[in-house]
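One chain of protein is taken out of this complex; the other chains stay put.
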Amino acid sequence: MDSLLNLDILLPTLVGLPLIAAILTTLLKSHGLRASISIAMALIQFMIAAALLSWLSGSGTSLETQYQRYSLAGWGAPLGIDLAIDGFAALMLMLTAALTLVLTVYSRYYFFEPHSRLDKTVRFWPLWWLLIMGINALFLSGDIFNIYVTLEIIGLAAVSLVALDGSRAALTAALRYLLVGLLGSLCYLLAVALLYRAYGTLDLAQLSAIAEPTAITWAALILITTGLLLKTALVPLHFWLPLAHGSAPAPVSAILSALVVKTSFYLLARFWLDTLAPAATDSGLLMLGILGAAAIFWGSIQALRATRLKLMVAYSTVAQLGYLFLLFPLAFPDEDARGAGLSGPAVSAVVYFIVAHACAKAAMFLAAGNIMRTFGHDEIARLHGLAKYMPLSLFTFAIAGASLIGLPPSAGFLSKWLLLNVAIDAAQWWWAIVILMGGLMAATYVFRVLNIAFSSVEEKAPIEPKNLPITKLPTIMSLCAFLLAMLTVVLGFNAELILDLVTVGDDV
Amino acid sequence: MTQDSLYIIASVGLFGIGLYGVIAAPHILRKILAINIMSVGVFMLLVTSAKNVNSTPDPVLHAMVLTGIVVAIAGTALALFLAGKIHALSEASDEDSH
Partner (left out) sequence: MFQAPDFKNNSYENELPFATRVLCAIVIGALGFGLIAALILTENISSSLPAMVQQKLTQSGVQNPVTAVLLNFRSYDTLLEIGVLLTVAVAMLPNANFNSDINPDMPGGNRSSSHLVSVVNSAAGNPPLEAFLRWLIPMIIVMAGYMLWTGTALPGGAFQSGALLAGAGVLAQLSGRIQFCFTSTTAKLLLTISLITFVMVAIGVATTTGVVLQYPLELAAPLILLVESAATLSIAAILLLSYNTLATQVFESPSEHSTFEHSAFDNQPSDVTETSAPNETLQSQTAEDPKS
């Protein structure tokens, strides 16, 4: 009984709570009740994640509590499944909880369209909570087959959310996303089969202890990488992302760009730098870095050419994901860093970048959603004079854009600064050039939108009727977006909160 | 060539054929079927690895295959559902445009 009072009961609670929310929202008939329960559950989840994070950071220095494990069903690895978190995972859980709270409040207002009698929230809320449950379960998981099942939950729930509209474009994008997702999961499952054949265990911690650079480990790592790169949409496997994120409802696009693509990146980092680190060759790490750089350039170019606002933001995601992959060539500055697991200055910088990008991208997608709801379209060329009608959403867009570009005092600036430092310390100055060029290119596509929005067609000429707003937006929707953008500024001023936590879980 | 090697070749072969099918097959149903073929290949490898000369076959792998089959069914059902809806909508728009 006393282990119930131990705080690591919080670990399975983070999976159980969204699951209960999903069950309740499936059963309830009233849409108001579904929304209220969802907001309540999101609040509780936020408090639990905050408690977990503070507990972990408070006890992080002692030897016994390096990272928390929880043996489900009491059997312990390798017979049973363990939940395990370290600083990186705990931070991602906190990020999930924070974004869930804001996006849940936003969704409550987003789906009550005034001119439609259709209630899409019958499907939205259960799928939303199942997605959140999958994301939490993935960050908590310590078993490679369990990770496969969580990847599938995330994939299927995300696809169903993209298809929520029922329009032909959304369904096509969803089907493409589904096929790519299933392909990626199957590659991952084949790798799990290979690893079990080679090592006889499914537990991440045990694997990292006994992994060796053999051919079969290398084959498994290649398969895992292929599968997860498909899910993270790294160039050249990014073809599904722009339309999928661009055709989804606004809160769905936000969670997809902010969190779902980061889950597969988290797994890549975990496998390459921690579990299968002996098999990670330098050329492989360099290859990932090169693909990342290519993503930055290609994504920025396509974002500049996009005609629709949401497509532009989606291509911006493709570009920003490239920065994350700079982690790999910079992670091991010398050979003894290899055994240290998922820690080090490069990891801290990339974790900070993930948090900064998640908040900024979610804010941007919500602002784009607000614009689309108000005007009925999101074509960039027709957004003249936007500043007059929707100043708050535009301000949100500008702040989020500043974080993406890397202007101080935003969190984006801080994360890029950290990455630059790591690159120069590791004497790989070419990545520094890539980072700076990426910032410049982000500036071009962000300022393009701001330029059009702040300009009016002519000083005295009236704006064409087809470009006028058609609905009034509930204020709280703009406030949610604004809150997320403000979060990037707050994080820009308080870096130590996050950086301290990433070092929890280091081997001493 | 041992029995084990034969099964390995067959399962990797199925995976490869399925992968080629997903990329190259024109019709959407063939792509979905190709994904199923890939999953059969992976399950076959899992079951082959469960062979244990001394005692009963490895139950953990069998449980993994059961879970995998259910997940594959779910994925296929969703894919067919989406494909059907897209087909229905394109039929509707073809009729409207005539």
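When the chains are written out, they are named A and B in that same order, and each has its own residue count from 1.
Rule of thumb we're sticking to: contacts are C-beta pairs under 8 Å (C-beta built on N, C-alpha and C of every residue); 3 or more make two chains touch, one makes a residue touch a chain.
All of these numbers come straight from a predicted model, not from anything done at the bench.
Within the full complex, the residue among A:A35, A:L52, A:A97 or A:I153 touching the omitted chain is A:I153. In the complete assembly, the contact with the undisplayed chain comes from A:M133, out of A:L52, A:A84, A:L99 or A:M133. Contact with the chain not shown here comes from a single listed residue; of A:L171, A:I224 or A:L288, that residue is A:L171. Summarising the interface, chain B meets the missing chain with residues 4-5, 8-9, 12-13, 15-16, 19-20, 23-24, 26-28, 49, 51-52, 55-60, 62-63, 66-67, 70-71, 73-75, 77-78, 80-81, 83-92, 95-96.
Interface residues of chain A with the unshown chain, by the touch rule above, are 1-4, 9, 12, 16, 19-20, 22-23, 26-27, 29, 31, 70-75, 78-81, 115-120, 122-123, 126-127, 130, 133-134, 137, 145-146, 149-150, 152-153, 156-157, 159-160, 163, 165-168, 171-172, 175-176, 179-180, 194, 196-201, 214-216, 218-219, 239-240.
Simple rule for what comes next: only the chains that are shown with their structure count from here on.
Averaged Cα coordinates give chain A a centre that lies 28 Å from the centre of chain B. Chain B meets chain A in the complex at residues 15, 19, 22, 28, 31-32, 35, 38-39, 41-42, 45-46, 49, 60-61, 64, 67-68, 71, 74-75, 78-79, 82-83, 85-86, 89-90, 93. Taken in their complex, chain A has these residues touching chain B: 145, 148-149, 152, 155-156, 159-160, 163, 166, 168, 171-172, 174-175, 178-179, 182-183, 185-186, 189-190, 192-193, 196-197, 202.
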